[in-house]
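Every protein chain but one is kept in place in this view of the complex.
Note that the chains are named A, B and C in the order they appear, and that numbering of residues resets to 1 at the start of each chain.
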Amino acid sequence: MNHWLPLFIAIPLGGAILSLPLGKLNRKLPPWLALVVSLYLLLTALLLYFIKSPEAISVYRIGGWAAPLGINLVLDGLSQMLLLVVSLIACLVTIYSMVYMERYTGKEKYFTLYQLMLVGMNGVVLTGDLFNLFVFLEIAAISTYILVAFGTEAEELEAAFRYLIIGSVASLFILFGVGLVFSVTGTLNLAEIASSFPREPGNLRTLITVLFLVGFGMKAALVPFHAWLPDAHTAAPAPVSATLSGVLIKILGIYCLIRIFYNVLGVSPQLLYVLSLLGLISILVGGGLALVQWDFKRLLAYSSISQVGYILLGIGLGTPLGIGGGIFHLVNHALFKPLMFLNAGAIETSTGTRELKAMGGLAKKMPVTFITSLFGSLSISGLPPFNGFWSKLFIIVACVQAGRFWAALIAVLGSVLTLAYFLKFLRYAFFEKLPPALEKVKEAPGMMIGVTVTLAMLCLLVGVFFPYVAAAILNPAVLVVLEGVKP
Amino acid sequence: MSGMSLVVKVVTRVTAAFIFIFGCYVSLTGQLELGGGFAGGIIIAVGYILYVLAYGKSEAEIETSKEGAAVVMCLGMILFLMLALLGFIGGSFFNNFLPKGQAGEIWSAGIIPLCNLSIMLEVGAGLYLVFLNFITFNVTVREEKE
Amino acid sequence: MFLLYLLLLFILIGALIAVEIHNLLSSVIAVGTIGLGLCIVFLLLGAPDLAITQLVVEILVLIILIRATLASSMPDTYKGREFLAYAVTILFILFFGGFAFFAFKSLPPFGEPMLQLANRYIYEGWQKTGATNLVAGIMLDFRSLDMLGAATVLFAAIVGTLVILRKKGRKEVNERDEPGS
Partner (left out) sequence: MIVGIVIMEYAVNLFLVSIGYRWGGVDPIIEPNIYNLTYVSPLPQALVVCTIIIGLATTILAVAMAMRIYEKYGTFDITKIRKLKG
């Protein structure tokens, strides 16, 4: 069972490389190859839950070398949960892009890059080595820059270029931090750093903390560093923005923050305070800016910033309930935000526009998309019985328990903002009067509909069967994070 | 694009061979002395670039060499991955499954020379491919402007 | 040691020129001097492996950069940055530098690194891998996953240039079977 771990990296990499020559032979092959790869990943990620207790930590030694000499792959509750989420979203998005990407040239290259992105994310989640984490982070980041620019129109190129600049600056911050950590501890293995890194506060520790915070904050698009995200999300093809918002910024940003601060360097109360403060600012700014957008992909992008703020707020509280809520919100956001982006892609495919003002009355023309959008919006706004309700409830209750009433108040306010801008989205897109230009609009193709319906059902099911999900998937992950908060 | 003057061509003919040999040498003796697949691959790519710049190539030739370079690049990458997977079958991912040999000889260090070889193929062909793309892209831009 | 500081100064001046100069081509050439200076610094620090990699990478980057610069035929227009931006930049550098200066005091001093892991590599490495070049042994045997990762990054970037320099990004409307734009 341990032997499955490197395959999470090797299989998508093999798929990515094979896609190029196969695409030359037959243009139909690469999508199916990508589908097989992502189905395999999903199945193994699910099977891991049945053959291994999620609390147990399994370690795989690359090349048979023991920890400080070689690189380890480590699987614990948190990484297991994220593997499942990543594979699920990747599988659904692959099915969706088989239809959606018809409008672009160079389809096989798209699938190559998509699988390279998967390699990067799986590697980041699995690795137990600081420098290796950086390398995988770069794989994921570089393939994302290209995917954002996939249409090679001026707008997309500019967004991708901005993303590239900000992303490489962030990478340099992280690399600088990695170098500092290495020169202090003399090792790169995460577990060894955790035991030998000096616990007492000092200038060096502060510097390293700030470097990692800024670097991963840029990758996660927290508010002072969020400038790239709306452009990139708007410009990218819909499946890419779904992955970008659903899993990528969380893996590259939030997961790395959690892993490095909670499990390796150790957290201090000041750091927790800063994290939750950043979360609050993100909630407010993201929500407020989303309210004034008329381009619906851009609206969704700002909404992403706001929801990432919730995750960070929950994690920054440092209490079991808060961390549970934060991580649960991470999973939920990985379900409903891709749903919304894929719906947006479906609408864009059918109507050919992204302007909210130019559409309306689509509820009759695209009934399935309307229902799934309704599900997604209600879920993201935190209405029962959908999954978003539980996680937001947890975060707010945890705020109150921790005695931060103003934080709870802002969280509630953010929730209201979320509801407001999604009502705006629903109203202008689906109700109102049908503009004459859109008389001939048809429902999106069947495969795209199937994917969105699946995601919407998942949102509902996770909300209804919440206790089982929490027991099976969430608790082991929360336990891992809580390790770091213990004094 | 056309080639350069006769002097450049003659000098290139002599030096390009040396560059190729040096690139192969650097990558294949990576386990003994300095160098390795990356450096060797880039040296080989630079050698090809020099050759192309000196002699010039027609559009059609560029297209065919693009195809070839892409295939070689994928081949190198697959070889690297296959080495890792062979080690995986023999025990663990990237297991050094070949005999280690006497340190200091050409055939020593197990899979390291093979890894270097595959990286050399990937990097050399890939960067040559990138260069060819830059050339052809420039041509199209100029045509659009005129 | 003196030579090292001289070279570092040289690199610093090169970097300043590269950022501040108006002509794009000169700027690219200044980048080249930085890279070559860095190559010699690596050599002085006892890292010939790095030096050779840096050298060839620098040559390739220069070829590509000059290619791009010549192709885009950029005039020398330069819009000066505003004073405020300069002030903020300098303040930030001063603040960050001062902070880093104090932080670096608690690092192990230059030339006396933490050696327990390095010694294990040095004493056991070549026997276990059979490679006399320790760097190659570490790159491709102990930490081969890093190397696979780096090769993959390069692979991604190469595919990326192919994607970005495609002649046409989207298909025409009549090439698709779906309705819409």
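Operating definition for what follows: contacts are C-beta pairs under 8 Å (C-beta built on N, C-alpha and C of every residue); 3 or more make two chains touch, one makes a residue touch a chain.
All figures in this text were calculated on a predicted structure; none of them were measured in a lab.
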- Query: Can you list the shown chains that the hidden chain touches?
  - Reply: A, B, C
- Query: From the list A:Leu92, A:Val119 or A:Ala149, which touches the chain that is not on show?
  - Reply: A:Ala149
- Note on the structure: Touching the hidden chain, out of A:Ser58, A:Ser168 or A:Thr454, is A:Ser168
- Item | Candidate in contact with the missing chain, chosen from A:Phe176, A:Phe197, A:Tyr273 or A:Phe466 | A:Phe176
- Task: Quickly run down the residues of chain A that touch the omitted chain.
- Result: 131, 135, 138, 142, 145-146, 149, 152-155, 157-162, 164-165, 168-169, 171-173, 175-176, 178-180, 182-183, 186, 188, 227, 230-231, 234-235
- Pick out the residues on chain C that sit against the missing chain. 11, 15, 18-19, 24, 27, 31, 34, 38, 42, 45-47, 49-50, 53-54, 57, 60-61, 64-65, 68, 71-72, 74-75, 77-79, 108, 110-111, 113-115, 117-118, 121-122, 125, 134-135, 137-139, 143, 146-147, 149-151, 153-154, 156-158, 160-161, 164-165
- Contact set of chain B toward the excluded chain (per top definition): 36, 38, 127, 130, 133-134, 137, 141, 144-145
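Everything that follows uses one rule, which is that only the chains that are shown with their structure count from here on.
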- Which chain pair shares more contacting C-beta pairs: A-B, or A-C? A-C
- Query: By mean C-alpha coordinates, which chain is most distant from chain B?
  - Reply: A
- Just give me the whole-number Å value for how far the CA centre of chain B lies from that of chain C. 20
- Whole-Å separation of chain centres (CA-atom averages), chain A against chain B: 36
- Please report how many Å separate the Cα centroid of chain A from that of chain C, as a whole number. 28
- Touching two or more other chains - residue numbers and ranges from chain A: 13, 17, 20, 62-63
- Identify all positions of chain C at which a residue touches two or more other chains, and write them in rising order. 141, 144-145, 148, 150, 152, 155, 162
- Contacting residues of chain B [partner chain C, same complex]: 26, 30-36, 38-39, 42-43, 45-46, 49, 70, 73, 77, 80-81, 84, 93-94, 96, 100-104, 108-112, 115-116, 119, 122-123, 126-127, 129-131, 133-138, 140-142
- Message: Per the contact definition, I'd like the list of chain C residues that touch chain B in the complex.
- Response: 48-49, 51-53, 56-57, 59-60, 63-64, 67-68, 71, 126-133, 135-137, 139-141, 144-145, 147-148, 150-152, 154-155, 158, 161-162, 165, 167
- Message: Under the stated contact criterion, what part of chain B meets chain A in this complex?
- Response: 67, 70-71, 74, 77-78, 81, 84-85, 87-88, 91-96
